[in-house]
Each structure stands twice: as structure tokens, then as C-alpha cells.
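Only one structure is covered here, and it is reproduced in the block below.
Note that one protein chain of the assembly has been removed; the remaining protein chains are unaltered in position.
Letters are used for the chains, namely A and B, taken in the order the chains are written, and counting of residues starts over at 1 for each.
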Amino acid sequence: MGPEPALSLRGLRVWYGTIRGAVRAVDGVSLDIRAGETVGLVGESGCGKSTLGRGIMGLLPEGAVMDGEVWFGGRNLVGLPPKQLRRMRGPQMGLIFQEPMTRLDPLMRIEDHFTETVKTHEPGIDDHEIRRRSLEALGRMGIPPTRFRQYPHEFSGGMRQRIMIALVLVLQPSLVIADEPTTALDVIVEAQILAILADLKRNFDTALLLISHNLGIVAESCDRLAVMYAGKIVEEGPTVSVFAEPAHPYTRELLRSVISLKTTGLHYIPGAPPDLIDPPRGCRFHPRCPDAMRVCVRDPIEQRLDGRRVLCWLHGPASEIPEGGIDPLQRDRISIADEA
Amino acid sequence: MKPDLRAVGERPRGDRPLLEVRDLRTHFPLRGTFLDRLLGREAGSVKAVDGVSLDLYRGEVLGVVGESGSGKTTLGRSLLRLVDPTSGSIRFDGQDVTELGESRMRDFRRRMQIVFQDPHASLNPAMDIFTAVGHPLVIHGLARGSAELRTMVGVTLERVGLVPVEQFMGKYPAQLSGGQKQRAALARAIILGPDLLVADEPVSMLDMSVRAKILELMLRLKEELDLTYLYITHDLATAKFFCDRIAIMYLGKIVEIGPSEAIYDDPKHPYTQSLLRAIPEPDPTKTVPRNVPRGEIPDAVRPPLGCPFHPRCPKAFEVCGWESRDLRDALERHWAQVPEEVYEAERALVGDLEALDEPTQVARVPVPGDGSDESLVEVLRNLRAQDPEDPLWKGVRSMEADEGAARVEFHGGLDPRLLPAGAVEVSCHLYDQEALRAAERLELAASGTGRPEPPDPPGGE
Partner (left out) sequence: MRTLRRPTHRAAPGAVGRRGAAGLGRLFGPVRDARGMAKWVLWIGLGITVLFIVLAVFAPLVAPYDFDQYRNAEGIRFGKQAPPSAAHLFGTNVLSTDVLSRVIFGSRTALTVVVIAVVFALAVGLPLGLISGYFGHKLDRVLVLVMDALFAFPYLLLAIVIAFLLSETIGRGVMSAAVAIAVVYIPQYFRVVRNHVISVREEPYVEAARALGARPRTIIVRYVLFNVIQTVPVIATLNAADAILTLAALGFLGYGIQPTDAAEWGYDIQRAIADAGSGIWWTGLWPGVAIVLLVTGLTLLGEGLNDVLNPVLRRRRIERVDLPSREARVLEPGGEA
């Protein structure tokens, strides 16, 4: 048994209410992230990964309910009063969002952003020390000290994202959650930022949860990978082995549908992600799964295979599968009307 | 069944290019300050497209690849005259359309269409799919009666895969998914039977698993309807799969253009090379160090002198267009890495850096108030010593103290020209014999009996 994980999720559920019923955005997720580890959370739009990120941070919109356990710093964040959560965000848990353009106050200089951030969480600190740490954080991002007193609009999108990351790092949190940090950026800037995040890991032992739909950057940056589908984690394990031998059919199909420089043919998954208000019974992927079996209409049981977890009947447990359960499932053809 | 909607001239044969673009420039003027306007001063302009020439042949797919700020989107819009070019010419099927008035352009619009990037914003929220897809026919008066309109829309919807057709006709955009919206946008674009389709990042806002479907649809339409595509994207991976030829754009110019395989197997321009290296491969066993070029795409109002990529290029040399702003960038890069005390000490010796923002071949770094120009030169020499391999120093001809400033003279820069190199055309001095010869001469002059460089102090480099 290794050291305590930096972040530990157990059976996390986040549901929203709507007129048509409850949206089960996150429906029973368990995950561990250790110090110095980068864990990728991948999935397509609507799978619940962003909601999961927000749920951990306690930034859910009104009307969402959450239950389960989020163990961080020895405490369960679920049900913690907002004031305590706020105190923790920043010095212990840093957040990097997708749109850097809109997260900086246009009326405040960069210097003021840093001053405010540091002073809020470390009130005793003197100005000189704030400046030193801020310049150091910015320097690591490649932003020169001559620009410390400029305003956000004087920087490009990529630089603003780097400033955001510097703001997060200046407080030296033990956990950073990055929600699609490079989606809005160009590929070269993206590469620069990924290099910075890798640097983080090496030098500061920061635990990083990287949420993204881009399998390329996840492959490059993450030690472990969790694949999310319709509110559940369907596969989780070391990045190398998940890519080499995906255990879950969705993972396999997703990897095949990625278009990279090596792509020679187009693959896609027929159908569309399910309605989270009324998801399919049993395994949520079974309506689209090329390997669906008759037993798949029953809720699958999570299995462990050498260091990995997978939620799929293909991997058993055989004891729970009834007679004839492994026969292929008969389904209607999926039409375009049901497609994304 | 392809509806025969072409009444504007017969479909021409021959291997004349469908689209011929020569030295196209689209500049957006800036408003400038009141004083500028009063004094009649040029307020500058954003040179979004700055001298692009290309030929597009019937039936091919030409990819235009670049990052944001490269001008690729403006190029697409300029070709369709959604934005008016500032100079240059565009010939569509032999006819000059660069300055046609809107009413004459309308006829051409039937033959050139566009699909936009954001499927959620390119369909009118107030029109249902039947109305939206049928609207082009209504605009051009090509449907005789509503029954025929309905039939034609139905055929097109079926072609893009929105079946059952009746189910989709009455839907509004908000009721469709991203992929379905993009199909509807494609339907709207092809219903007039165009020759050319400009696709501006058509799949970049769709999920990975949906991209493939739409790309496949586009390929099928190309075959069925004999379309020619101009495929604009920042994603080299989809471009490789989809395009026959690729043009790489940087800051309003084409830096490399050629057949797909040639570009990917043997990229010549350093920018192309870094773009390819920067693409994250979904293969965790291959984390190669990526040598990402420093900095970002520069300001299009005052592009760098000489080659626009030179400030970031790892292979830049003497004649690439070094100027004062590069010196400022080098200083700032250096200061971002040193401890605060060193920064403070050095900063005190340097005057107002804004003097370096006006791009000049001879840079004068001012000293602050009562500073010493010799100390300033010392700072610069120290900068050089920190990283002598930085391409910037190749471009420096001389560096000396000069009456209250440090005078740094750069070699004269040459503008790059698009020249053939193997199977492609590249706009880079590395492949320009004249430029290489000029650089050689400069090197000889510097090391030989030419202009004397100030001797380095002992213990320097």
C-alpha cells in the first residue's frame, strides 16, 4: 500500500434537476491521484468530465446535488461548508480553466492579480516576497518581468493562459485540476504549455488532474488515464497499457476514431452519447457497442486486471453471467437520426 | 441524382485552374487616434493576407494550414468576396472577380460556397431546416413552386445523410446535434451545385468520433458532385488525411506549398517542421523532446522585417531580417530566467526599452538618465555569453557604445521569396541560393579582412 493519494474520489455522484428529470452527469465515480502523478480524464462532450472537475472543486451551479466522498487533505469535501472550501481553493487546490481570455480581470494589472491572490491566502506575507515569488512563477512560464505591470489585454491568448497557470502555481498547491487547458489554443502554444505542465510534475511533485477530449495531449502528459462515458469511468489504468491494449470497447473505438498523422482510414462510433436523464439500462455503452452481449443489459461489475480497472462484461466476472449471456445482442440499426 | 442547377455558362473543360490567385492582399485599416486622422497620418493596418498567390485545380483538395493569426480564415473569406481584398487578383474559372459589384457577384456565388467552423452559429436560429436549406434556391429563383422546392431540399438532405428527411425538415437548429447541424450547413452549401467549396475548419468544433463522419461525408460529396475544396484548418492531422496539396500560412503569407506527402515526409520550412513536431501523437511511447519554437505569432500590423518567422526560427541566420525588436525579446527572455536581483541590477543599466519597438536595422538601446553606455554594452555582451548559439547573434554585425546608447547594428535582411525546392515551393532563405551566398559573404567579411568587429574583452566568449 503506497502513500496516501493526494486526491481520492469514492462513488461520486453529481446530478442536476431539469424539467424532464434528473441529469445524471456523474454517476458513481471512484478515482485516486497520487502526489506527483498526472492523471488524465478523457471523454467526449457530454460525458460528465467537466462536471466531475467542478464537483471536486465545489464549483457546481445552483440546483446540482452531489454525494459520495472526495478525500483531500484528510477531509471529505462533500458537504463541507462553502467557506472552508474557498479557503482551500488556491493554496491547496489550483484550478486552470479552458478560456484564459475571460478569467483575468481586465481592469487589474498582472501585478495586482498576483498580489491579490497571494495576500488572500497568505496575509502575513510582505510585498517583496510576493514580488519575488510572482516573478519567479511568471519566469517559469516565459513571461518577462518587464511585463509585470501590464494589463491582460496586452497579452495574447497563449500568454494569458500561462499567466493563469502562474497564478495557480504561485501558491504552490498540492493538487492542480486543469479543465481543457489548451483547447482554445494553437498547437504550438499548446505544446509550450504541456512542456510547462510536465515541468511542474518534475520539480514540484504536484498532483495533476488533466481533463481533456484530446487524446494526443493526454498520451503525452499523463501517467494514468481514466476514460469516462455517460457519467461513469469505464476504464482506468496506466496510459501506456490503456493505449496499447484498451480493455473497454469504447476506449478501443475512441482510439480508433482519433485522426492523427498516422491515420489511413476514417473510423467513427455509430450513434450518439446517451441521454443522461434516461441512460440505457445496464452498460451505458451497449447500444453502440460492436461487442455487445445479451448480458450487457445488466449493470456491469467493475473488474480489475493487473493495475487497471474496467467496467465491462467482456472481462467478467464469469460467475455473474447467466446461461447464454455471452451471445451477441440483437439491436436495431442505428440511424442517422440518432447520430451525433 | 444531381439537380442540374447550372445556368450560368456551360461547365468548362480544360486544365485551366478553377481558381487563380495572384498576390492577394487583404489589409484591415486601423482607426488610429484622432491626431493621426487630423495629421493625415497612416494609422496602420492589420495585414491579414499579405501577398498570397496560388492555383486551385478542379477536383483537388487544397489545404490551407496555419495557426490563428496566420490569415487563413481571411483568405477564405477574401476568395469568396465576403471581405474585400485590398489588392491583387482572383480569377474564378478564367473570370476576374476581384472587384465585381455585388449584383454581378451574386451569379458567381452559386458556384462558390462556404461551410463555417461553428455549427451552432452558422444556421439561422429563426429558420427551420427546410427553410434554411431551401433558401439558396429561393434567393436565386431556382425552384418553381413549393412542391419542387420541397423535393429538391429533400434530395439534398438525403445526400448529406439527414434521414428520414421529413423528420428533419421541420426541426430548428437548436434541436440538432453539432454533427447534424454541420450536415445541414453542408446541405445548404451544396444545394446550388457549386464548383468550389471553401471549408473553414468544418470539424474542429465537433467531437473526435463525429469528425470522421463529417469528413467521410465531405469526401463522398466531392466524388458524387465533382467538388473542389479549399480546406482551411489548423489541424495538420486531418489535413494530411483529407488534402491532396497543402499550403502552410504564416502571418499572411504562404511559407510552403506542395503535395501532401512531400510536406509531411520532408517538411522544408522550419515553421512547417515545428508545426509537425508540435502535434501531440496519441501514442504514449513516443514522447520525444519537441523543441518547440519560442514566442508566439507576432503582430500583423507591424510584421517582423525580412522573414516573418525569423524571431522564432531555430535555423535563422544572417540575412533573415534581424531588427531592434529581436534584441528586446532577447533581453526579456533572459530576464525571465534570472533571479530577481540579477534582473534588477541589469534593468537599472538599461533605459527605456520602448525605443526598440520601432523596427530598425540599427538599434539604439538608450541608457537611463545618468547611466553609462559602456555598462549597457557590457550587459549585452553578457547576454550574448549566456547563449551564444541563439540565432540572433548571427544577425549582429556590430555592437558598441555610442554617445549615451548602445548601438547594435544588424545585417540587412532580405524578404523571402517562394521558390521551388524539391517537390514543393518554400519561402525560406535556407533554400534561396542568393540569400545563402549573401550570408556567406557577410560571414567572410566579419571573420576576414572586412569590417572590424570590436575585440571581445578577455574572458568573454
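Assume a residue touches a chain if its C-beta (ideal position, glycine included) is under 8 Å from a C-beta of that chain, and two chains touch if they have at least 3 such contacts.
The structure displayed is predicted, hence computed values, not measured ones.
Asks: Pick out which of A:Asp67, A:Asp112 or A:Glu245 touches the chain that's been left out of the picture.
Replies: Answer from the full complex: A:Asp67 touches the omitted chain.
Asks: In the full complex, which of A:Arg87, A:Lys119, A:Arg149 or A:Arg331 touches the chain missing from this view?
Replies: Hidden-chain contact among the options goes to A:Arg331.
Asks: Of B:Leu30, B:Ile139 or B:Ala385, which sits in contact with the chain we cannot see?
Replies: B:Ile139
Asks: On chain A, where is the contact patch with the chain that was removed from view?
Replies: Touch set of chain A with respect to the missing chain: 1, 10-11, 13, 15-19, 22, 28, 30-32, 62-65, 67-68, 236, 271-272, 274-275, 277-278, 280-281, 287, 297, 299, 301-302, 304, 309, 330-332, 334, 337-338.
Asks: Which parts of chain B are in contact with the chain that was left out?
Replies: On the chain B side, contact with the omitted chain comes from 77, 80, 82, 105-106, 109-110, 113-114, 116-118, 121-128, 131, 135-136, 139-140, 172, 174-175, 185, 188, 192.
By definition in this document, only the chains that are shown with their structure count from here on.
Asks: So the centre of each chain is just the mean of its C-alpha atoms; given that, what is the distance between chain A and chain B in Å?
Replies: 32
Asks: Which residues of chain B touch chain A in their complex?
Replies: Checking each residue of chain B against chain A gives 67-68, 161-164, 167-168, 177-180, 206-213, 215-216, 234-238, 240-241, 264, 274-285, 287, 290, 292-294, 296-297, 331-333, 335-337, 340, 343, 347, 353.
Asks: Tell me, which parts of chain A touch chain B in their complex?
Replies: Going through chain A, the ones touching chain B are 44-45, 131-132, 135-136, 138-139, 142-147, 156-159, 186-192, 194-195, 213-220, 222, 239-240, 243-244, 253-255, 257-264, 266-269, 272, 335-337, 339-340.
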